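A single protein chain has been omitted from the complex, and every remaining protein chain is retained in its original position.
And then subunit A:
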Amino acid sequence: MTAGLILQTFQTVLAILLAPLLMGWVNQCRAWLQGRAAPPLTQPYRVIRKLFHKDAVLAHDAGPLFRFAPYILFACMALAAGIVPTIANDLPFSPAADVIALVGLFALARVFLALAAMDIGTAFGTLGARREMLISFLAEPALLMVFFTASLISHSTELPVIVETLAHKEFVIYPSMAFAAVAFWMVSTAENARIPIDNPTTHLELTMIHEAMILEYSARHLALIEWAVALKLFVYSALGIALFVPWGIAPAGDLAALPLAILALLAKMLAGGAGLAVLETLSAKMRLFRAPEFLGTAFMLAVLGMLTHFLLEA
């Protein structure tokens, strides 16, 4: 139990600290692919540090909801980082929330951010909130379907059990997980405000989704949001790893496997980040009303994955 608690804390803190690094790596890869001079790997840390030192500027009508939303967002993402197995599999916090609760946790963070965006009552804030809720209501069922496929295979909605089944039992190829993986990638681009649904580096207000919601934030609030966004990308990557390439995550009670697990995690994150950058470079952002088609496809793929499970694996 104590070892589990230490591992749990270690894993969560590691995720919080490493998250901006992943963001920096993706940005670096993107810059290379686009033929630009890349910012240093530590650029996100510098941005966060700079923002923490600035004076916060709040709009006159900003209420407590607006001021507290970044903290809640950050807390939700930190808890999510604690639930998803990244390096080890015996996590005492994990039974507190299964994958469905994880989806609920993301929804909680999102709803708070959307409400905060509407708090001041600017045109772009409400626009961002509306679009974010639109994207999310399309993405959430697809995400749940992906999780359902995984939990139908492992007969559990607990992430450690899913990882245990996929990684540490005898090796089986699950065709359903291939469908689920594509659907998961499509959903995670939408949920993390990446191309082709949203563009994290956009400067064109009318196409913004996530950025429009956080336009009014500055200084420490913005720093927390940026950090939470990086953490969210990290958690989604960790989820993708746990579901589709879980090999390397240390099984319960095996402390000796930890160093290898950390190395495996780093390698997979590097590969995943580079892959994300490639995909982002190859595709263009789509019109907002193409998003339902894109996410509808993701949903259908996830459902197909589930049916494949019944037809081939049951």
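What we mean here is this: a residue touches a chain if its C-beta (ideal position, glycine included) is under 8 Å from a C-beta of that chain, and two chains touch if they have at least 3 such contacts; residues count from 1.
In this text, contacts and distances are computed from a predicted model.
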{"item": "Absent chain [UniProt protein name; select from \"Sulfite dehydrogenase\", \"3-isopropylmalate dehydratase small subunit\", \"Peptide ABC transporter permease\" or \"Hydrogenase 4 subunit B\"]", "value": "\"Hydrogenase 4 subunit B\""}
{"item": "Of A:W25, A:F148 or A:F294, the residue in touch with the unshown chain", "value": "A:F148"}
{"item": "Absent-chain contact - pick from A:I100, A:L255, A:L270 or A:L312", "value": "A:I100"}
{"item": "Residue, one of A:W32, A:Y45, A:F124 or A:F244, that touches the chain absent here", "value": "A:F124"}
{"item": "Candidates A:L224, A:A242 or A:A277 - the one touching the absent chain", "value": "A:L224"}
{"item": "Sole contact to the chain not displayed, among A:L14, A:A31 or A:L58", "value": "A:L58"}
{"item": "In subunit A, positions touching the absent partner", "value": "52-53, 55-61, 63, 65, 68, 71-72, 74-76, 78-79, 82, 93, 95-98, 100-101, 104-105, 107-108, 110-111, 114-115, 118-127, 129-131, 133-134, 136-138, 140-141, 144-145, 148, 151-152, 155-158, 161, 205, 215-216, 220, 224, 288-289, 292, 299, 303, 306-307, 310, 314"}
